[in-house]
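Missing here is one protein chain; the remaining ones are kept as they sit in the complex.
Presenting chain A:
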Amino acid sequence: MLLFQWKKIGSDSQNPCFCRQKREQTSAKPYNSSSSSCSPTLNPKLFVSVDMKFAVKAWSGGRARTGVLHLGSCPTPIETPSLLLSTRKGLPLFTPPDLLPSLPLPDSRLFHVSSLHFLEVPSPQTISKIGGLHQLLGLPEHGFVCIPRDSIQCLPECNSSNKFGASFETPSGRRLMKPVEYVELITSLKPNMWTTLADEVPVWVSDKRNKTSVDRTIRWLDECIELNQAGGPVIGSVVGGSSVNERERCAQEVASRNVSGYWIGGFGLGENMDERPALLNAVTDILQEEKPRLISGLGLPEEVLQGVAAGIDVFDSTYICHLTLGGFALTFPLDGVDMNASGIELTNIGSDQTKINLRATAYRKDMSPIVANCNCYTCKNHTKAYINHLLNVREMLAQTLLEIHNTHHYLGFFRSIRAAIKSGNFEQFRQKFVESRCYHVAAEAAAAAAFM
């Protein structure tokens, strides 16, 4: 077992940070004090750069592309298509901050943060005093993307939205967010990117309601840009429901504004997956090519592939969260090579070729890791039998270990996507992937929705 010690990294030694330096330890050696040598005080006046640059790098025949995202606070640029990790109040649900460096870098540094998690405490004044998200969360080298909707706790409540603001269900109850207080909160959080306030509606609303949502979203876009005192990168929100015309209209308006990127909303709210390509393509064909496209609500692997095919660069997915809460661990092969040829038919307990249900008694004595040559903390240190036990006795460590593995694995999926695009065969990759799955996406989505 290796012993870790906190150590300052880099020449800029003002940042308290999580970096680990491994020390060898033999079993007979008496332990040493594990005192940290990181800087002892939080520096509220520390300036964290939130500059953002994006460049498209490669295409794969259609709209799918790779890109590079340079975020001021991140020491290493992040390749796209990439995944935003789900958080609650800025930190992952279960993965402790000192284990974050064990996740794949730099891709694991992109976090989705919902400003709606900060409606109560601390106040915007206190958050500003502390120095914004990077200081608040002790993660100065991370990239934070603020999108109010988190698809788990914070969902748009379109019936309560009105001309003054967008309504959301939040942990603090139903709230109406108006542009002024929305931007005030963003200003205190100082994220690397933030989406303008949008009026998201599901596909079954009336045409009139849908049109109104586009009108409001554009108006709030302009208000947010005007109120943006801090000057941080603004991501323009595009809505339009299931109307190609409205989608196009909204995209045109947003594309003509001075924004640093785009966020496409209104998906993952119960629409038919088959409807999406037409709507997505209509939008991405209009948006400026060299700016990043973000999307929420396309969480499952097939949905991500759908989005990549339409030219989306960054995905906000709750897949990992739902898997983790349900006791599932991802096992699908990442390189087209079957890593887990166990031959056991496990379909009737929710396990299949893509994931396993660690609550199943089949794993009671299984002393192997979740995935044979996975390099994540969980697979390097623990077995299916142990996680099975933790789930049975309802210990939180189960979720911690599962979240770490699932995050690692899903980030690996995104790496495979990028590799396929770079080598020009994304469409083959996508087709092969979809065919190899032996269950219906609808069943998966229903199961995932059941955990919400």
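Here, a residue touches a chain if its C-beta (ideal position, glycine included) is under 8 Å from a C-beta of that chain, and two chains touch if they have at least 3 such contacts; residues count from 1.
Please note the rule applied: contacts and distances are computed from a predicted model.
Engineer: According to UniProt, what is the chain that's been left out of this complex called? Choose from "Queuine tRNA-ribosyltransferase catalytic subunit 1", "ER membrane protein complex subunit 10", "Protein YIPF" or "Sodium/potassium-transporting ATPase subunit beta".
Structural biologist: "Queuine tRNA-ribosyltransferase catalytic subunit 1"
Engineer: Which is it among A:G67, A:P92 or A:G241 that touches the chain not included here?
Structural biologist: A:P92
Engineer: Where the complex has a chain not shown, which of A:T126, A:N162, A:S256 or A:S423 is the residue touching it?
Structural biologist: Missing-chain contact among the listed residues: A:T126.
Engineer: Would you mind spotting which of A:L176, A:M273 or A:A385 touches the chain that isn't drawn?
Structural biologist: Residue touching the absent chain, from the options given: A:A385.
Engineer: Give me the chain A residues in contact with the hidden chain, please.
Structural biologist: Residues 1, 3-6, 16, 18, 27-31, 33-36, 38-40, 42, 44, 88-89, 91-94, 96-99, 118, 120-123, 125-126, 129-130, 136-138, 171, 364-365, 367, 377, 381-383, 385-386, 389-390, 392-393, 395-397, 399-401 of chain A touch the chain that is not shown.
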